[in-house]
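What follows is a structure written as structure tokens; I'll ask about it next.
So, chain A:
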Amino acid sequence: MADRKKEKLQESGRSAICARPSTFAQYKTLLMKDLKQEFRTKDMIVSMGIYAVLVIVVFGVALSFAKPGSEFLEVSGGLLWSLVVFTSLLGLNRSFSHEMENGCMEGMLLAPLDRGAVFLAKMTSNVVFLLIVEVVAVPLYWLFFSSYATPADTAWMMIIPLLVGTVGIAGIGTLLSTITTRTRGKDVLLALLFVPVIFPLLYACVSATTAVLIGGDVVADTLMVSLVLAVGYDVIMILASWILYEFVVSA
Partner candidate 1 sequence: MGLFSEKQELETKTAVSSDIAVSVTGLTKTFSTRKAVDKVSFELPKGAFLSVFGPNGAGKTTLLRMLSTLTRPTDGSIFIDGIDALEEPDIAREHMGLISHNAMLYPDLTAEENLLFYARLYGVKDPEKRVIELLDAVGLKHRRLDLVRTFSRGMTQRVSIARALINDPSVVLLDEPYSGLDPHAIEVFDQLIESVREDRTFIMVSHDLEKGLSMCTHALVLAKGRVVTFAERGDLDADEFRELYRSTVGMGVA
Partner candidate 2 sequence: MNPILAEIYSTVIPSAPYVIAAYALIWIILLVYVVIIMRGNQKAQKQMMLLEEQLAELKAGK
């Protein structure tokens, strides 16, 4: 029915110059805009990067009295993920700053645009920025704490939980930051909403990362279970966010 209607409108001449683009095309346009804007101003990446380094410095001071040894490996899985969570919180808070500046959010909503495309584009851009910061921060973490302990040789597998976790964080984070971006006291509110909701993903990713860092037999059982659950969380939550996004963005 919709195509026939579209044909009819073509004939009506007035909006002849508009051929409604496919959702993927709109997704690409939105994503390109986000990336171009961010790589030009770089305010989100730079602030997240500096914040991550500062968090590592705080960890350094906090652990300066801990005696090095294998226990450090058990702890560092959690430390890494607290670094990722707080850095992504900072990034998510600013993810809509460009949109809010000149009322551009409404400019987007005026276009015949599938709201899901907005969600996916913003989520993808958040994932990209988070990964860039993680690629810098995680090796830096191990550099600074190399004197404490060297992780097991399976440590490179840490990339998998990091990836799964970042996608989950960006998914849910985009929905929650769309909610909190227009409210008072938005940074506290985003953290207050974000941490409990992301808790299961965090729990699974920390256990997966710790298993990978310690290596040996622990890897076998916990890693697979944790990753499967983390991916499960991602799928459920991102689907729910995608469906709910339409209500939230046009509220």
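On the choice of candidates, all candidates are chains of the complex that A comes from, given by their letters.
Operating definition for what follows: a contact is a pair of C-beta atoms (placed from the backbone, for glycine too) under 8 Å apart; a residue touches a chain by one contact, two chains touch by 3 or more; residues count from 1.
From a predicted model like this one, the values you see are computed outputs, not experimental measurements.
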Pick the one that touches chain A in this complex: which of 1 or 2 is it? 1
Sites on chain A touched by candidate 1 in the complex: 4-6, 8-9, 11-12, 14-21, 25-26, 29-30, 33, 36-37, 40-41, 98, 101-104, 106-113, 250
